[in-house]
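Scroll down for the structure; my scribbles are underneath it.
A single protein chain has been removed from this complex, and every other one stays in its place.
The block that comes next holds subunit A.
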Amino acid sequence: MNKLSLGRYVPGDSILHQLDPRAKLVSGFYFIIVLFIANNWQTYLLLWLFTLGVMRLSKVHLYTYFRGVRPLIWLILFTVVLQMLFTAGGTIYVEWGPIRISEFGLINGVYIFCRFVMIIFISTAITLTTKPIDLTDGIDSLLGPLRKLNIPVDEISLMLSISLRFIPNLLDETQRVMDAQRARGTEFGEGSLVQQMKTLVPIFLPLFTNSLNRAEELANVMEVKGYQSGIKRSSFRKLRWKTCDTITLCVMAALTIGLILLRLN
């Protein structure tokens, strides 16, 4: 269960925890956009300062952030290497057959690497400090205007919130079924690939049937409690936009101005 803690919410009382999920989501997406303003080491330095500042504010251990990068490290390195090989210009450092690493290629590679890592750090900072349900509410609220296009925003976000609510149950259940199989002598992660796949079948079958039963019971309960899709429902959870959320958006604006100024230099 702990292996899957990537991007999981860590309870806390930092400023980041207290921000409105909408402020965090909007700033997060906006950050990805302003990343593209950066084009020299000064701008990247500013972005790094911002990213590290945000990580610091979350009061979550640095180690948790690095764990977020680890599963993606190969993808990142692959992109970086491609970038290095296919950007030409400037002094050539390495020339080895068709492989050529130039000054610009190297710099570009480093920049790309920084972008990737910063995006991961910032999005991890958001997921670590926001309860999944608050994220759902934030998305629901931000997607609100789509209701006019007849997109069932409320249904989607309810579905999302219920799925999130059942993830721990599913993980527990998987663990239980695996333990039960282990007690019967099954060894996981051993033998050929086909054998390994075979040991997984008796896990997925019970999980699958359980989930179906669960879904049916859940649907029954929702129905009995008067839930009908398309009805007008009030909401018990309320998002509250506070001064610190407005300040956050101002910080993002300041970051943009800073980047533009440094870029013009």
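By definition in this document, a contact is a pair of C-beta atoms (placed from the backbone, for glycine too) under 8 Å apart; a residue touches a chain by one contact, two chains touch by 3 or more; residues count from 1.
Keep in mind that, in the parts below, contacts and distances are computed from a predicted model.
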item	value
Missing subunit (named according to UniProt) among the choices "Ferredoxin", "Ring-1,2-phenylacetyl-CoA epoxidase subunit PaaC", "4Fe-4S dicluster domain-containing protein" or "Energy-coupling factor transporter ATP-binding protein EcfA1"	"Energy-coupling factor transporter ATP-binding protein EcfA1"
Candidates A:69, A:107, A:133 or A:251 - the one touching the absent chain	A:133
Touching the absent chain when the full complex is considered, from A:33, A:99, A:201 or A:224	A:224
Option touching the unshown chain, where A:62, A:82, A:146 or A:162 are the choices	A:162
Contact set of subunit A toward the excluded chain (per top definition)	131-133, 161-162, 164-165, 168-169, 172, 213-214, 217-218, 220-228, 231-238
